[in-house]
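One protein chain omitted, others in place.
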Amino acid sequence: MSRLKRFLKMAFLVDILQGLGVTLRLYFSRKVTVEYPEEVQEPAERFRGILRLHRDEKGEPLCIACKACQRACGTNCFDIEGKREDGAKIMRPTKFDWKLDRCSFCGFCVEVCPTSAIRFSREFRLTGTEKEGLFFRLPDMYLAGEDLQTHLCAGCRRPR
Amino acid sequence: MTPFVADVLIPAGKIVAVILYPMVMVVVMIWLERRVVALIQGRLGPNRVGFQGIAQPVADALKLFFKEDIRQRQADAFLFNIAPILVMFSSLLAFCFVPLGEPIRIGTYTLTLWIAESPVGLLIILGLSSVSVFGVIFGGWASNSKYPLMGALRSVVQVLSYEIPLGLTVLTVAFVARSMDLVEIVRRQESAGVWYGFLMPVSFVVFWISAVAETNRAPFDLPEAESELVAGYHTEYSGMKFAFFYMAEYAHMVLVSSLVVLLFFGGWLPPLGGVKALAFLHAVPGFVWYLVKIMFFLYLYVWIRATFPRYRFDSLIRLVWKWLIPLSLLNFLAIALVRFLL
Amino acid sequence: MPDAASDRFEIRQAVDQLSARFPGEVLAVAVEKGETAVHLGKKGLILVLRFLKEELGFNALEDIVVLDNLRTAAEGGPRFTVLYQVGRFPAAVRLRLAVAVGEDEILDSAVPVYRSADWAEREAYDMFGLRFDGHPDLRRIYMPEDFEGHPLRKDFPLQGRDGGV
Partner (left out) sequence: MAFKEIDLNMGPQHPSTHGVLRLKLAVDNEVVLRVEPVIGYLHRGMEKLWESLTYTQVVPLTDRLDYIASLSNNLGYVLAAEKLAGIDVPRRARWIRIVLVELQRLASHLAWLGFMANDIGAMSVLLYGFEARETVLDLFEEYCGARLTIHGIRIGGVPRDIDAAFAVRVRKVLDGIPKWLGDIRALLDENRIWKQRTVGVGRIDAADAVAYGLTGPSLRASGVDWDMRKALPYSSYDEFDFEVPLGRNGDVYDRYLVRLEEINQSIRIVRQALDGLPEGEFSAKVPRVLKVAPGEVFHTIEAPKGVLGFYIKSNGTDKPERVKMKSPSFINLQSLEHMCKGNLFSDVVGILGSLDIVLGEIDK
């Protein structure tokens, strides 16, 4: 009996029509396209975007140049030097070079930083045209939003 | 209506129209394909260039126009250049015989909506569509490289073997309508009150399957589709020559869809024409119905492509020799028997 | 959580049968962290592998690991140790065979016994320069054909040689 049923199914193209039925239903399904750059889908809360240094409420940099991040980093992206002004208790970084093109976003530096000075931001637009744009010095580590984009790639950002 | 206008202007206008009609349909078809496949797959498809992306194919054509047109040194120059022309020429020429509607009377002059009407219009169209096979062979062979040659051989075998069921099913229509003239066939369907697609469903299905295979479209697009191995006969082509092949394929699809509409779905007749209550449908000009039906079949092409996997070459050939040809023969005998008895 | 498979009866039985059958070959048996390692002489390797596969049903040669003991080996000790990780599945019994090999000694290829050793040995040749006699097609597998040197050796610089391929 199943042979006849199978023959009839094959003859009347049942599997073909069933397949067309599925794609017809999906033709009217919800479209998932996010029309970047007009619509931007915000990344998740814990998204690992570009690393940024932070300041405390009084505007003092949190980083104490202890180089824990430099040691923890697997792809040695950091090059830090610190100095303690006379009379001050904590050291301050005088040089904080960070290479974005070497960073694999593993997060060891964030975990190991005693004063959580360096943290992930949720910025995912990291493209630049010259290598210079991907090299961050101490002041550049505090940039965010538009100034970060201009640093990353001087001329190429179309005016929004 | 001075003779000058009647004998020169109007035919010239019609010729330009016949050239533009497939070109416009090709642009619409390319946009429709990318859009429908995208919508089926849950994404939006082109919607940036021009209104909802309609200018996308124009942009593609423009890009191809300026692309460098390279030719292999060992390629056979003459055949290499003639192949795209042959393919394009045969599709466009076939459009001259495709009637778009009943002749319109303007004052004393009757404007016929086709360039040439011949009692064997059907045969001419079929003949021309197999001329494009030469283009494929020359293109594949002249490129002098492994992949195009294999792709060309495969496409030729596929197109030739699918022409047999195509011919047989077309024969049943001509047999029932007692004429090869497309306009006559449509009028017969009007007088018979029923469209041949419903009268002979088997013929329609076999015709449609062979038509999809004839134009190398999915799920029979094996020769072209394996881009990683066999990129089909137009691998070595680039620039405008490639655009010719590309447009010819779409023009061929539009041609075959209009053939299906004319033969099986009553060309420019409004649906359920005979029913008195729906007489108001006649107000809509025949050409609009004709276009709506063609658009449905073009949509069907894309719908099938987005749904099904590709046939493997050996089973594609087994399908036609073991199933489609015997089926169309049986179908032809059955219809002949029925007509003889009635 | 030590690997339960190792202290089961079959593994001890397999090792005893092995040392009974090949007294001269089995040099030492070590059980560490729940895994059993058998040190073998170079000559009897293929016989042991064939015995393990045919009689004891070790149907899988999971991996061939090569160690470069340039710094750790005692003076004049063998430069390389080749480990054959064999297992019997689905009974889940696992055994490691260790063979000491000098720098330019040639080992017998395990391909006649275990078909899956083919690429593993090609990788060992490519990365360490170990040659396997009887291998169907001993060529480099990762590096290009004309690459000189063997990258995974301890004396190969981490940043690679400048000018190298």
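We call the chains A, B and C, going by the order they appear; numbering starts again at 1 in every chain.
As a working rule, a contact is a pair of C-beta atoms (placed from the backbone, for glycine too) under 8 Å apart; a residue touches a chain by one contact, two chains touch by 3 or more.
What you are looking at is a predicted structure, and each value in this text was computed from that prediction instead of being measured.
Asks: When the whole complex is taken into account, which chains on show are touched by the absent chain?
Replies: A, B, C
Asks: Which residue among B:Val37, B:Val120, B:Val205 or B:Met240 touches the omitted chain?
Replies: Per the contact definition at the top, the residue touching the missing chain is B:Val37.
Asks: In the complete complex, the non-displayed chain touches which residues of subunit A?
Replies: 10, 15-16, 18-19, 21-23, 26, 32, 43-48, 72, 74, 104-108, 111-112, 120
Asks: Can you list where subunit B touches the absent chain?
Replies: The list for subunit B reads 37, 40-43, 146, 218-219, 222, 225-229, 305-315.
Asks: Over the whole complex, note the residues of subunit C touching the chain we left out.
Replies: Given the touch definition above, subunit C has residues 1, 3-5, 32-33, 35, 37, 59-63, 65-68, 72, 83, 85, 89-92, 94, 96, 114-116, 118-120, 127, 140-144, 151-152, 156, 158, 160 touching the missing chain.
In the analysis below, only the chains that are shown with their structure count from here on.
Asks: What chain is the most remote from subunit A, judged by the mean position of CA atoms in each chain?
Replies: It is B.
Asks: What whole-number Å value describes the gap between the mean CA coordinates of subunit A and subunit C?
Replies: Between these chains, centre-to-centre, one finds 42 Å.
Asks: CA centre of subunit B versus CA centre of subunit C: separation in Å?
Replies: 64
Asks: As a quick test, compute the distance in whole Å between the mean CA positions of subunit A and subunit B.
Replies: Between these chains, centre-to-centre, one finds 50 Å.
Asks: Show me the residue ranges of subunit B that touch subunit A in the complex, using the header's touch definition.
Replies: 36, 39-44, 205, 303-304, 306-308
Asks: Which part of subunit A faces subunit B closely enough to touch in the complex?
Replies: 13, 16, 19-20, 22-24, 26-27, 29-33, 35
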